[in-house]
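One chain of protein is taken out of this complex; the other chains stay put.
In this document, chain identifiers A and B correspond to the written order of the chains, with residue numbering beginning at 1 in each.
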Amino acid sequence: MPHTLGQLAARFGLELRGDPDATVDAVATLQHARAGTLSFLANPRYRRHLEGTEATAVVLDPASAADCRTNALVARNPYAAYARIAALLHPRAEPSPGVHPSAVVDPGAQLAPSAHVGAHVFVGPGCRLGERAVVGPGCMLEADVHVGDDTRLVARVSLYRGVRLGRRCLVHAGAVLGADGFGIAQDRDGWVKVPQVGGVQVGDDVEIGANTTIDRGAIEDTVLEDGVKLDNQIQVGHNVRIGAHTAIAGCVGISGSTTIGKRCLIAGAVGIVGHLEIADDVVVTGLSMVSSSITKPGMYSSGLPAIETGDWRRAVARLHRLDELFDRVKRLEKGAAASGGDDGVPGDVRAGSA
Amino acid sequence: MPHTLGQLAARFGLELRGDPDATVDAVATLQHARAGTLSFLANPRYRRHLEGTEATAVVLDPASAADCRTNALVARNPYAAYARIAALLHPRAEPSPGVHPSAVVDPGAQLAPSAHVGAHVFVGPGCRLGERAVVGPGCMLEADVHVGDDTRLVARVSLYRGVRLGRRCLVHAGAVLGADGFGIAQDRDGWVKVPQVGGVQVGDDVEIGANTTIDRGAIEDTVLEDGVKLDNQIQVGHNVRIGAHTAIAGCVGISGSTTIGKRCLIAGAVGIVGHLEIADDVVVTGLSMVSSSITKPGMYSSGLPAIETGDWRRAVARLHRLDELFDRVKRLEKGAAASGGDDGVPGDVRAGSA
Partner (left out) sequence: MPHTLGQLAARFGLELRGDPDATVDAVATLQHARAGTLSFLANPRYRRHLEGTEATAVVLDPASAADCRTNALVARNPYAAYARIAALLHPRAEPSPGVHPSAVVDPGAQLAPSAHVGAHVFVGPGCRLGERAVVGPGCMLEADVHVGDDTRLVARVSLYRGVRLGRRCLVHAGAVLGADGFGIAQDRDGWVKVPQVGGVQVGDDVEIGANTTIDRGAIEDTVLEDGVKLDNQIQVGHNVRIGAHTAIAGCVGISGSTTIGKRCLIAGAVGIVGHLEIADDVVVTGLSMVSSSITKPGMYSSGLPAIETGDWRRAVARLHRLDELFDRVKRLEKGAAASGGDDGVPGDVRAGSA
């Protein structure tokens, strides 16, 4: 349904520079926009496409608005403003209430009348689905699972016994919540399984990506606080706690019993070892390994950028010989000191006192 | 069904050295072959098993053929020739056309008469299945999904709304195509979800591994061109484009809006950050992080080989003290220059001008 720019400006508290009666009915990129669409500029990388865009309107910040030749919706945070308008222009299809005839729902489950249960779903005993909850095709809810109001499991999601999901969550296909944590005790003859009797608690407004796995706690619960956003293919170990509004990109692995603070940003393929404490407002860049607790907000890294393989091989060979190089430099320093050519302070001592 | 070596040589354009009437009906490794089987030699690592093999025939290259004591099928590219013969000897079981009674197919879906829909499948409105398309048990096709002729979804594959798959594709169990990209806009109170309204377009002859995830585009489409081969557990972010015939090994993560060229080889567990351009014919070795665009064909690396932990800890400690070591060497150079023991050109300058 088309919306006028005047309506959008009023509804989202934006400044409109242009025609309030112009309408948009879809979003588009600056580069490929056509008349009747709305675009946005948030990443300076795409500024070069602003001048030539055929979008009917562009959401952008005050500094960029001067360069905009079409209608401008000026926002302090253009990406967030764009996101809200896009949700209005492209509403999610809401499945109708009811239970698909092919679904298997235990008579002991409690479903809100407005809940939707799709094809080939299994809902075990003791489960509860909130108002407007959506359980898409192929989901398996083992037993005693609670799904909050307006939460949506898209398809083929597995929720083990006792998992709790808050309101307005979105869980993508293939996600598994509540599988056993990796608890094994070494014994003479191999491994003894440690029963995993804790649960999984997920707050409100949490998004969980496709094929992401969140293990149940060993004794107490694994916890995702409100507003946590997880991308695809993430592994969250048992008894991990992730603080409110922390966002984690794809392929991250978090080992057991680690606590991550609020509003953290963890980039893709980071590995975090177990039993750590990560402070609030920590950023970890891609492919880093967090192997000790982080007590201060800030940005942390250990990902290595790829270079040409020949250069890289030489660098690695050198890295493995650093011990030797430090020794050689120390020897040179001693020689220089003996011959009066240096200040006589051994480098190691200096570094140690830094 | 047995084939004579004469038939195989003629059919695949190979030179036969040996008995054209000998027959083979299965493949085997050189080491464990028995009479009646066909083996191959492509990796020099396994050449030691050639002499003693009991295979009835071996596919190998001209240089190795002289060492072959059994029938030889000589090929310039023995691995590719072997692959074609193996496909003939071990044909895939083709399920019969029709819809399993337990499947749920929306009346608005269009299925070619020769398509197969397995048990517990869900096919939503607007979907189209091409000739001989196979949708294996437990697959979920949300809506408006197109599956091309001869494409096979093995089992438990999720295709979200609007996903397009070309012809002769193979998608393994647990793969998810079209889940929302990780688009979130930071706002004062947390995150605003950015609607993901683009799609996923997959060309012809694409293979997608088990539990691999390919996100839908934010506005425009995520694209896999013809002949792309993806292994298991790969994450492809929104608006990524992967060029024709590029092959990507398991556990790779590709962040949003990155373009990968044609005929690239990406080894296992590589991470590629977002918004990059990777040229055609680029090779990236295992566990590397690609954090800037690559404009030249070639091989790139940053994976670190494991060594004994004690040695590694010392190397890491040294790595963290490299700044200091550079300073110490600079100081020594100054001392040497002052005492006439060096050529007086500071190393930093020299390196900078290289």
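Throughout what follows, a contact is a pair of C-beta atoms (placed from the backbone, for glycine too) under 8 Å apart; a residue touches a chain by one contact, two chains touch by 3 or more.
The structure displayed is predicted, hence computed values, not measured ones.
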Among A:Thr23, A:Thr37, A:Thr151 or A:Thr285, the residue in touch with the chain that has been omitted: A:Thr285
Per the touch definition above, residue among B:Thr53, B:Asn71, B:Gln196 or B:Asn211 touching the missing chain: B:Asn211
Full-complex contact with the absent chain, from A:Thr23, A:Thr53, A:Gln235 or A:Thr309: A:Gln235
Touching residue (missing chain; options B:Gly148, B:Gly162, B:Gly178 or B:Gly227): B:Gly227
Candidates B:His3, B:His49 or B:His100 - the one touching the absent chain: B:His100
Residues belonging to chain B that touch the chain removed from view: 26-29, 32, 42-43, 45, 77, 79-80, 82-84, 86-87, 90, 92-93, 100, 102, 118-120, 136-138, 154-156, 170, 172-174, 205, 207, 209-211, 226-227, 229, 231-233, 244-245, 247, 249-251, 268-269, 286-287, 303-309, 312-313, 316, 319-320, 322-323, 325-326, 329, 332-333, 336, 339, 341-343, 347, 350-351, 354
Positions on chain A contacted by the hidden chain, ascending: 102, 104, 120, 122, 138, 140, 142-143, 156, 158, 160-161, 174, 176, 179-180, 182-187, 190-195, 197, 211, 213, 215, 219-220, 233, 235, 237, 251, 253, 255, 269, 271, 273, 275, 283-285, 288-292, 298-302, 304-305, 307, 311, 314-315, 318-319, 321-322, 324-325, 327-329, 331-332, 335-336, 338-339, 341
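Here is the rule we go by: only the chains that are shown with their structure count from here on.
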Centre-to-centre distance between chain B and chain A (centres being mean Cα positions), rounded to whole Å: 25
